[in-house]
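Missing here: one protein chain of the complex. Every other protein chain is in place.
Chains: A and B, in written order; residue numbering restarts at 1 for each.
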Amino acid sequence: MTNKKTLTFALMDAPFESSRTTTAMRLFDIAARRGYDIHVFAYEGAVALTFAKQQAHPNAVHGRDVGEEDHPLTKDWVAAIMAEAEANGGKLDWVNCGLCVDERGVGDAIENTRRGSPGDLWSLSEASDNTLIIATR
Amino acid sequence: MERYLLIESRDPFEAAPAAHSYALAASLARAGNDVQLFLVENGVLAARAGGAAADGLGAAARAGAAVLADDFSLRERGITSDRLITDVKVTPLDTVVDGLVEGRKTLWN
Partner (left out) sequence: MKTLNIIESAYRATIEEQDDTIVWITHALKGAGADVDVLLQGNAVCYAARDQDASGLCFGAKQQTKPPRLADDIVKLVDKGVTVHVVADDLEERGLKRSDLIDGLEPVSRSRLATLLDGYPRVWKW
């Protein structure tokens, strides 16, 4: 008997703005390590989490160059969790709300993400074991 | 009986609705539901003993809700287990994923 579960999440926060992003990534990582199928519907600012043009930078305040600073980029976190999920027999399916992408000009997303709409949130939820909405404030 | 997981990421010092969350957890528990109130991020600030939020969390616990706090959020904020109010149990974030797969109605505040 399989223990594979399917979970859907909705996110709204843009990168580098809220601790909710880190907690969400922690949840995805836990689910990925368990080999679950994970669907993420990124709404509003969250569509920038997978923007391919995010760039790391040095940190002069701490005297660290780019390499030493090793600044996190959410696009890299998402890619790493995708790989973790696949390695454990699961999948991270990342859907960016298309209108939100357009208005923010962040159409250049990392590989293995896709463009969608609110209808996707509904249909993915209907096909999941559970859904968690992590809204912005 | 329903099963609930109320995730509270806000503290009542900055966000008044956090206290409503504690009251809702208590209300759901008194109604006979299985309720977990999970504090995460700044939500754990309410769990430090001697703080003003202890009454609300205590009421939720006395009503039968399990009041839980994310171990990483506590550590991140320097709240050691000996400084927690007694009603709060330290747990890993895995508890949230467990709750989701158990089918708990899960609300993030």
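Rule of thumb we're sticking to: a residue touches a chain if its C-beta (ideal position, glycine included) is under 8 Å from a C-beta of that chain, and two chains touch if they have at least 3 such contacts.
Computed from a predicted structure; not experimentally measured.
A.B. asks: One chain isn't shown here. Among B:Y22, B:F38 or B:W108, which residue touches it?
C.D. replies: B:W108
A.B. asks: In the complete complex, which positions of subunit B touch the hidden chain?
C.D. replies: 2, 4, 17, 20, 23-24, 27-28, 30-31, 33, 105, 107-109
A.B. asks: Considering the whole complex, not just the chains shown, which residues of subunit A touch the missing one?
C.D. replies: 10, 43-44, 117-119, 121-123, 125-126, 131, 133, 135-137
The rule is short, and it goes like this: only the chains that are shown with their structure count from here on.
A.B. asks: How many angstrom lie between the CA centroids of subunit A and subunit B, rounded to a whole number?
C.D. replies: Computed value for the inter-centroid distance: 25 Å.
A.B. asks: Where on subunit B is subunit A touching in the complex?
C.D. replies: That would be residues 9-10, 15, 40-42, 72, 93-94, 96-97, 100-101, 103-104, 106, 108 of subunit B.
A.B. asks: Okay, in this complex, where on subunit A does subunit B touch?
C.D. replies: 5, 7, 19-20, 23, 26-27, 30-31, 34, 36, 129-135, 137
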